[in-house]
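For this depiction, one protein chain was excluded, whereas all remaining protein chains were kept in their positions.
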Amino acid sequence: MFETIVPLLIDGLANAALIFLVAVGLTLVFSVLRVLNVAHGSFYSIGAYAAASLGLWVVGAGLPGWLTFASLPLSAALVAVIVGPLIERTLIRWAYGKSEAVQILVTFGLFLILEDLQRIVFGVDSFYEDTPVQLLGSIEIGGVVYLTYQLVLILLAAALLVGLKLFIGHTRIGKLIAAVVADREISQAMGINTNRVFMIAFSLGVFLAALGGALTVPQAGVSPGLGADTMVLAFAVAAIGGLGKIEGAAVAAVIVALARVLAIYFAPELDAVAPYLVMLLVLLVRPYGLFGSATTRKI
Amino acid sequence: MPLLPLATGAIIALVAATFAFPWLEFVLTLAIAKGLAALGVAILLRGGLISIGHAMFFAIGAYATAFAMRDFGITDVFALILISAIISLVAGLLIGAFVVRYRAIFFAMLNLAISMVLFSLLSKFYGVTGGTDGLRVGTPTVLGMVLEAKGFATFLFYAAIAAMVLAGLAVNAYFKSPLGEALSAVHTNEIRLEYLGIPVRGVLLVAYGLSALLAGIGGTFAAMTIGHVLPDMAYWTDSGHLVLVAVLGGISGIGGPFVGAAFLELVHTLAAGVTDAWNMIVGAALLGVIFFLPKGLIGFIRPTKKGDLA
C-alpha cells in the first residue's frame, strides 16, 4: 500500500503545481476585472513558446546552462510587459460593463487570433528545451525515479501562492487591487485609479499564465493546441475553487490533480474526464465553487 | 413582409450555387446544419444567456443518429431525424432543468462543464463510442428507397433547406408568442418579470429545450452529410464557434445564424489553401462585427430590430 501512496502523492502534487499555475491567473483577473478571459490559455502557450525560444537561444549561444533557469521567469515577464497592457488597453477595456456574452465573445475572438498568430510565428513544430531538467537530475523516492525539477515545481507553486497572498495583503498595489475587488464603485469614488489597477492586475494575470507555460517547457515541451486544452482546464479549476478565489484555485488544483492521478493509477479510461467530472460534481452541490458565493441580483 | 422575398431569393441563390459548383452542396448542407445549432444558441442569447457548451447537443444529435444506425439498424432518414430530435430535446430538458437556475458566467461555465464531460466520455470509451476516431455513419434510406450516396447527398441538401425553412417559421412564431416575448423580457429585467407572476425558469426551460432540439437536428444533418461523427463535435471551441456564428450573422432574427454559418463555411473552404490562418480571419471578423456591426452581418440588409446584441 505504502508503495503506491508515495508516488501517488508526489505525482498528485507535481500535477497540482502545474494546474494551479494555469488557473491562478485566470481567477485573479476575474476577481479584479470581472471578465472571464477566454484567451487566458493562449497567454499560457505564448509563455511556453517564449521560454522555449529564449532557452534554445541561451543554449545555442553557448551561455552557461544555469541561465536557462533565469530565462523561464524572464520570458514570462517579457510576455506580460508586452502583451498585457496592449490587450487590456484596447480590447478588454472596451468590454468593461458590457454583457457577459459580449465579454466572452471578445476574448474568444482574441483567442482565435492569438492561436493563429502563434502558428505563424512559431510554426507547427514542437519545441523542447530541457536543460533545467538535466541540470537538476533525478531523485528516487519510494522506488520510483522522479525528476528533481518536478519537486522544485511543487515548492515553487507553494511559494507563489504565499507570495501572491503577501503581495495583495501587504503591498500598496496589492491593497489597491484588494480594494477594487471588494467594491469597485467605492474604490473609484475614493480616488483609486481603477484603470491603472485593472491594467496591472491584467498584466499580472498574463504573467502568471505565461509563467505556467514557461515552467512546463523543461519537462513537457510545447506544441500547437496547448492553449485550447489549457484554457478549458483553467476554467474547470477556477470554477471548482470559486471564480476569483486564489486559495480556492490552489485547493481545486490539488483535488483535480489527485483525481487525475488516481484515474491514471486505477481507472485509466477516466483520466481525461476526471477534471470535468469533479467540476460538475462540485458545481452541482456548490454552484459558485468551493470558496465562492452568490452575488446579489440587481434590479 | 419585405423579408419574405429576401429569404426566398437567398434560398434560390443557394440552390443555384450548387448547380454551378456541385461541391458546394456538401459545404452548404453543413452550413445549414451548423446554422440550425447557431439558431438555438441565438434563442438563448435573446434571453441574455450565453452557453459555451451547446455543441454538446449538436454532438448528441449526431451520435444519436450513429447509434440508431449501428445498434438498432434504423436506416430511414426521417426516422433518424425524429429519433435524434427527440433524444436531444429530452437531453435539453433534463440538463436545462438544472442549468436554468443560473445566470451569466455560471450558466456559461455549467454548460461548459457538462459538454466537456460528454466530450471526454465520447473520446475515452473506445469500445462503445469508437473513441477519438468516432463512428462511421452509412448512407440512410429514404422511405424505403436505397439511394446512391451521391443522390442521397442531393436529397439531404434539399431536406436541410426544408428543415431550415420549417425551423425558421417555428422559431419566428415562438418569438412572437407570449413565451418568446417573455424570453426577451428575462434579458431586460428578470425580477420585474417575476413580480408579474411569470415563471422565469419555465420560460427559460422552454427556450433551452428548443435550442437543444435545434442543435440536435443540426447534429443529425451533420452526421449524415459528413458520414462520420467525432467527439470533437462536443469540444468547447466548437461551442464557442456556434456562439460566434450566431453573433456574426446577427441574433435578432432567424436569418442571422444561417447567414453567419454560410459565411463561415465559405470563408473556411475558400481560405483553405490560400492561408492556414482562417481562425485569425474569423476571430478578426468576430471582433469587427462586435465593434462596428452590433446587428451582425444581416444588419447590412435589414433594418435594426429589438433583440440585437448591444
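A and B label the chains in the order they appear, each numbered from 1.
Simple rule for what comes next: a contact is a pair of C-beta atoms (placed from the backbone, for glycine too) under 8 Å apart; a residue touches a chain by one contact, two chains touch by 3 or more.
To be clear about the criterion, contacts and distances are computed from a predicted model.
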Choices "ABC transporter substrate-binding protein", "MrpA C-terminal/MbhD domain-containing protein", "Transcriptional regulator" or "Cytochrome c oxidase subunit 2" - which one is the UniProt name of the chain not shown: "ABC transporter substrate-binding protein"
For the chain not depicted, the shown chains it touches: A, B
Residue among A:158, A:264 or A:281 touching the omitted chain: A:264
Touch list for chain A against the chain that is not drawn: 3-4, 7, 10-11, 14-15, 119, 124-126, 128, 130, 133-134, 137-138, 143-147, 150, 216, 219-226, 260-261, 264-265, 268-269, 271-272
Contacts of chain B with the absent chain, listed as residue ranges: 21-23, 26-27, 30, 123-124, 126, 130-134, 136, 138, 148-150, 226-228, 230, 232, 268-274, 276
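Just so it is clear, only the chains that are shown with their structure count from here on.
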Of chain A, residues touching chain B in the complex: 36, 38, 91, 94, 99-102, 104-106, 108-113, 115-117, 119-120, 228, 231-232, 235-236, 239, 243, 269-273, 276-277, 279-280, 283-284, 287-288, 297, 299
Residue ranges of chain B touching chain A (in the complex, touch as defined): 45, 48, 50, 52, 98, 101-106, 108-110, 112-114, 116-117, 119-121, 123-125, 189-192, 236-237, 240, 243-244, 247, 276-280, 282-284, 286-287, 290-291, 309-310
